[in-house]
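One protein chain is absent from this view; the other protein chains keep their places.
A, B and C are the chain letters, set down in written order, and residue numbers restart from 1 in every chain.
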Amino acid sequence: MINPADLLEPLAWSQSTILCLLVLLLPLFSFIVIAILPNTQAKASAWVGMFMTLIASIISVHLLIAGWQGAGIHSRVEWFSFGHLPPFTVGVLLNDPALLMLVVVTVISFLVHLFSTAYMAGDAGYKKYFGFLGLFTFSMLGIILADNVLVIFIFWELVGLSSYLLISHWNHKESAIKAAKKAFIVNRVGDVGFIIGLAILWSQFNTLDLEALKVLMQASTIENGQWIAGAHSVSLPWLTAAGICLFLGAMGKSAQFPLQVWLPDAMEGPTPVSALIHAATMVAAGVYLMARVFPLMSIDALTFVAIIGSVTAFMGAIAALAQHDIKKVLAFSTISQLGYMLMGMGVGAYDAALFHLFTHAFFKACLFLSAGAIIHALHDYAHRADIHFDAQDMRNMGGLRKYLPFTFIAYLVSTLALIGIPFFSGYLSKDALLSGAYAWADLMSERTLSWHYLVPDLGFITVVLTALYMVRQLLLVFFGDFRIADERSIEANIKVKDVPWVMKTALSILALMSFGFIWSLNPLNHSLSWFLSALKTPTILVPGMNGNWQNNLVELAEHNHMQVTVISVFMIVIGGLVAWFIYRPKGKYAINYFSRQGASNVWQWLSFNNWYLDEIYNDFIIQPIEVLSQKLQLLDTKVIDNFIDKFAIFNIILGHLTAWVDRNIVDGLVNFSVYFVGRVGLMTKSMQGGKVQSYIALAFVGILIFIFWIIW
Amino acid sequence: MVVLIEIPFYIFSGLAILFAGVILFTKNLLYGAFSLVGTFLCVAAIYVLAQAEFVAVTQLMVYVGGIVVLLIFGVMLTNKITDKGIITSSYNRFLGAIIAISLFVVLFYGILKINFGAVKGQSADMNNVNQIGVELLTEYLLPFEIAAVVLLIALIGSSVISGYKTKETDE
Amino acid sequence: MSSEYYFILAAALFCIGLAVIITKKNAVMVLMGVELVLNAANINFVAVNKNNLVSLDGQFFALFVIVMAAAEAAVGLAIILKLFKYYKTTELDKINQLKG
């Protein structure tokens, strides 16, 4: 038996881990500095934030280069302890995924800072914005570095907080505040699951340190349907429940079905925030969490993850089809892509999922920042043309490639990456994912026809849909005529101005990262990617696990690879062609697009309203809870209080009753006896009338009584 | 023989109770006084029937001759003579009646319960005046003397009390 | 003739005398009642003595009672006279000096 306390000895700090801490604390420092900066120094706040994240990025890159493919580095200290339980530790656990995430987060954060200096210029909440960006970066880095599931959860929540604060940046906008609230609360729903997951692990192992958990998990056994770890045992389903519960947390943060509803609304935040938080980093935290706890997930839990992931991928893609808001399309696309990643996790394609996380982080950030650039340009345009229109609505765009050529290129590159065209990064990662999924279905179903094939099938359908909606967006935004100018007949000399160079810098770096050769020397074969070959899929350590399962999976995936590539490229082509056919410039759809209202048929409505999830939640969860809370208020005031009041009134009545009894019966008795004595006194006094005869009479009465007494 | 004694007894006792009743119920003092005389006379007769001739004579002399006269004097002295007669009223009637009747009932009951057959003694000479005289001066001499003294003292005392010239009343 | 008739007569006289004492307002009448009571007592003495004439103790008691009654009447009347002088009445209900 393993004593958990032995696994929790403090581990010395090395140079790398101290640097990690530095990376972690720099954004926090930025937050604090900005918080205490006076309001007049708003400009300085951007510089502080940028400077800090730049340094953090440089250190991260250094760490990545130094630590890549090294043994994981783990340093920790004791944080606090409970009674005689093993101490609670906190520390830094560096491994390859963590190093990569470190770079991704710091770099994208830096680029977003850079982009924001232009995008947010002149905003009233400029200082606040950069402060919260610092806070967010800090929390996100915390998730990445933490060696302890509880500490991950702590930063998990802080990330949620900074997301809340950034979504509600424009806090005079009702919709922004509501979106922020929704994001936080929906995330909380997932977090409850996360907490339960923590509780299950804690009650089995009495520690939440990841490394210790792995050792203890491996040492735990299954006997007679009981999952036994040391002295603790619970029934077996809790083993799977632990995995599913942890995944619930990921579901919230990564916007998986059925908790994906918050992400489209979160687009109310400033666009760079959407790029950083709601596309590249925070939403990927769920995937990263799954990667961190991957060895602790049982096969059943992973299957659940795979199903949810594939369903979300499909649903998100469908929902993206009919949107008119440029950011909404990207938001649903993000949901869909996150579904891919989690599907990858679920099917055991750990490396592919992480790979997709990284590639997606860059091209989606690029897409969002491009969208931000477009919105920025259109805002500027609206200001100069002195008209009001929704700068995010694609119905008001069109033909923008003439005005924003650089943005168009960035957008194009990242779109191609997103749909998975060969030579772009998305192709590699998506291919890996799909082959993994296909292999998993083969393995699980043992090559018989079973529902397991639905998972990769949904993935393939999503490929078509992705091509469809992205090409649609590309066509509607950059091709055709500039609809708002045409419709409002704006003078031709007022043109959309190109965006400033800072934005272009950020876009170019991100777009560069979307090319396949960055990630693999052979941009056609993901298995040759330096990334995938370096990343080792950790062994699942859950007891009762067939050790060959993962190996078989890898073999099958290799075997399926070519098939999958052909099918997916074919799918993309179909999707692209269909999109071109429907949404081509001068086509029927494009011509009538400006005056298009929402959607025209049931399917479009379903898509446009994101499967009516919001309405369903509103009607079946939020409203009932509100009603319940009102009713409980009534219960409290009308029933319990009423009961108490009635009880009090009853007591008062009882009091009056006893008072009456007191006055009339108890007091009455006393009064009566007094009265009686008084009367007797009066009587005897009257007998004492000074009349001798009366005395005699009474004397005889006495004698008589005496005689009677003697005789009888 | 039995009848000879019983009939006068019933007559005299009835008369005695009758006169006593008059005293009780009359409002006129003088009627009361004269009824008292009647009662005394009847009681004297009863004494005779009970073979106490000396006591009967004494009764006549002292009561009828002395006390009643004294009482009538008292009546006269304490009331203004008017033509309406000397009227007095009574009170406590109810209480008095209850006490008297219940006492009578008690006594009557007690008397009935006594078995007088057991105390029958021997009868003696019918004339016992002589015997009284002898015994009065022999065996009861001391009480006789004391009675005399008591009478004297009472006489002196009553005249002192009723005397006019007491300082306190004058002042 | 049995003694109980004497006793009953005595009892009757006693009760009447008592009633007179209690009810009459006039002091002289009360005195009369007292005399009745004494007579009743005397009847008893005499009646008791009647059955045993050897000793004559009862008659002696009766005699002494008569003597005492005379003295009592004299003193009583003297007191009544004094009371009359003091209160100007012989109605006993008016004289309630003893009232508490």
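Please note the rule applied: a contact is a pair of C-beta atoms (placed from the backbone, for glycine too) under 8 Å apart; a residue touches a chain by one contact, two chains touch by 3 or more.
Quick note on the criterion: contacts and distances are computed from a predicted model.
A chain of the complex is left out here; the name its UniProt entry carries, from "NADH-quinone oxidoreductase subunit M", "Hydrogenase maturation factor", "Peptide ABC transporter permease" or "Na+/H+ antiporter subunit A", is "NADH-quinone oxidoreductase subunit M". Within the entire complex, contacts from the absent chain reach the displayed chains A.
Among the residues A:A98, A:L145, A:I200 or A:M343, only A:I200 touches the chain that is left out of the figure.
Interface note for the absent chain: among A:L158, A:I582, A:L606 or A:L704, the touching residue is A:L158.
Summary of contacts with the chain left out: across A:Q218, A:S233, A:T505 or A:N609, the touching residue is A:S233.
Touching the missing chain, out of A:I387, A:I644 or A:V661, is residue A:I644.
Even with one chain removed from view, chain A keeps its contact list with that chain: residues 79-85, 150, 153-155, 157-158, 161, 164, 168, 171-172, 174, 177-178, 180-181, 184-185, 188-189, 191-192, 195-196, 198-200, 202-204, 232-234, 625-626, 628-633, 636, 640-641, 644, 648.
Basically, only the chains that are shown with their structure count from here on.
Centre to centre, using the average C-alpha position, chain A and chain B are separated by 129 Å. Put simply, the C-alpha centre of chain A and that of chain C have 123 angstrom between them.
For chain B, residues touching at least two other chains, in rising order: 92, 95-96, 99, 103. In chain A, 693-694, 697, 700 are the positions where the chain touches two or more neighbouring chains simultaneously. Residues 1-9, 11-20, 22-29, 31-33, 35-36, 39, 42-43, 46-47, 49-54, 56, 58-60, 62-64, 66-75, 77-82, 84-86, 90-91, 93 of chain C are the ones that touch chain B when the two sit in their complex.
Looking at the complex, you find that chain C touches chain A at residues 18, 21-24, 30, 92-93, 95-100.
Chain A makes touch with chain B in their complex at residues 693-694, 697, 700-701, 703-704, 707-708, 711.
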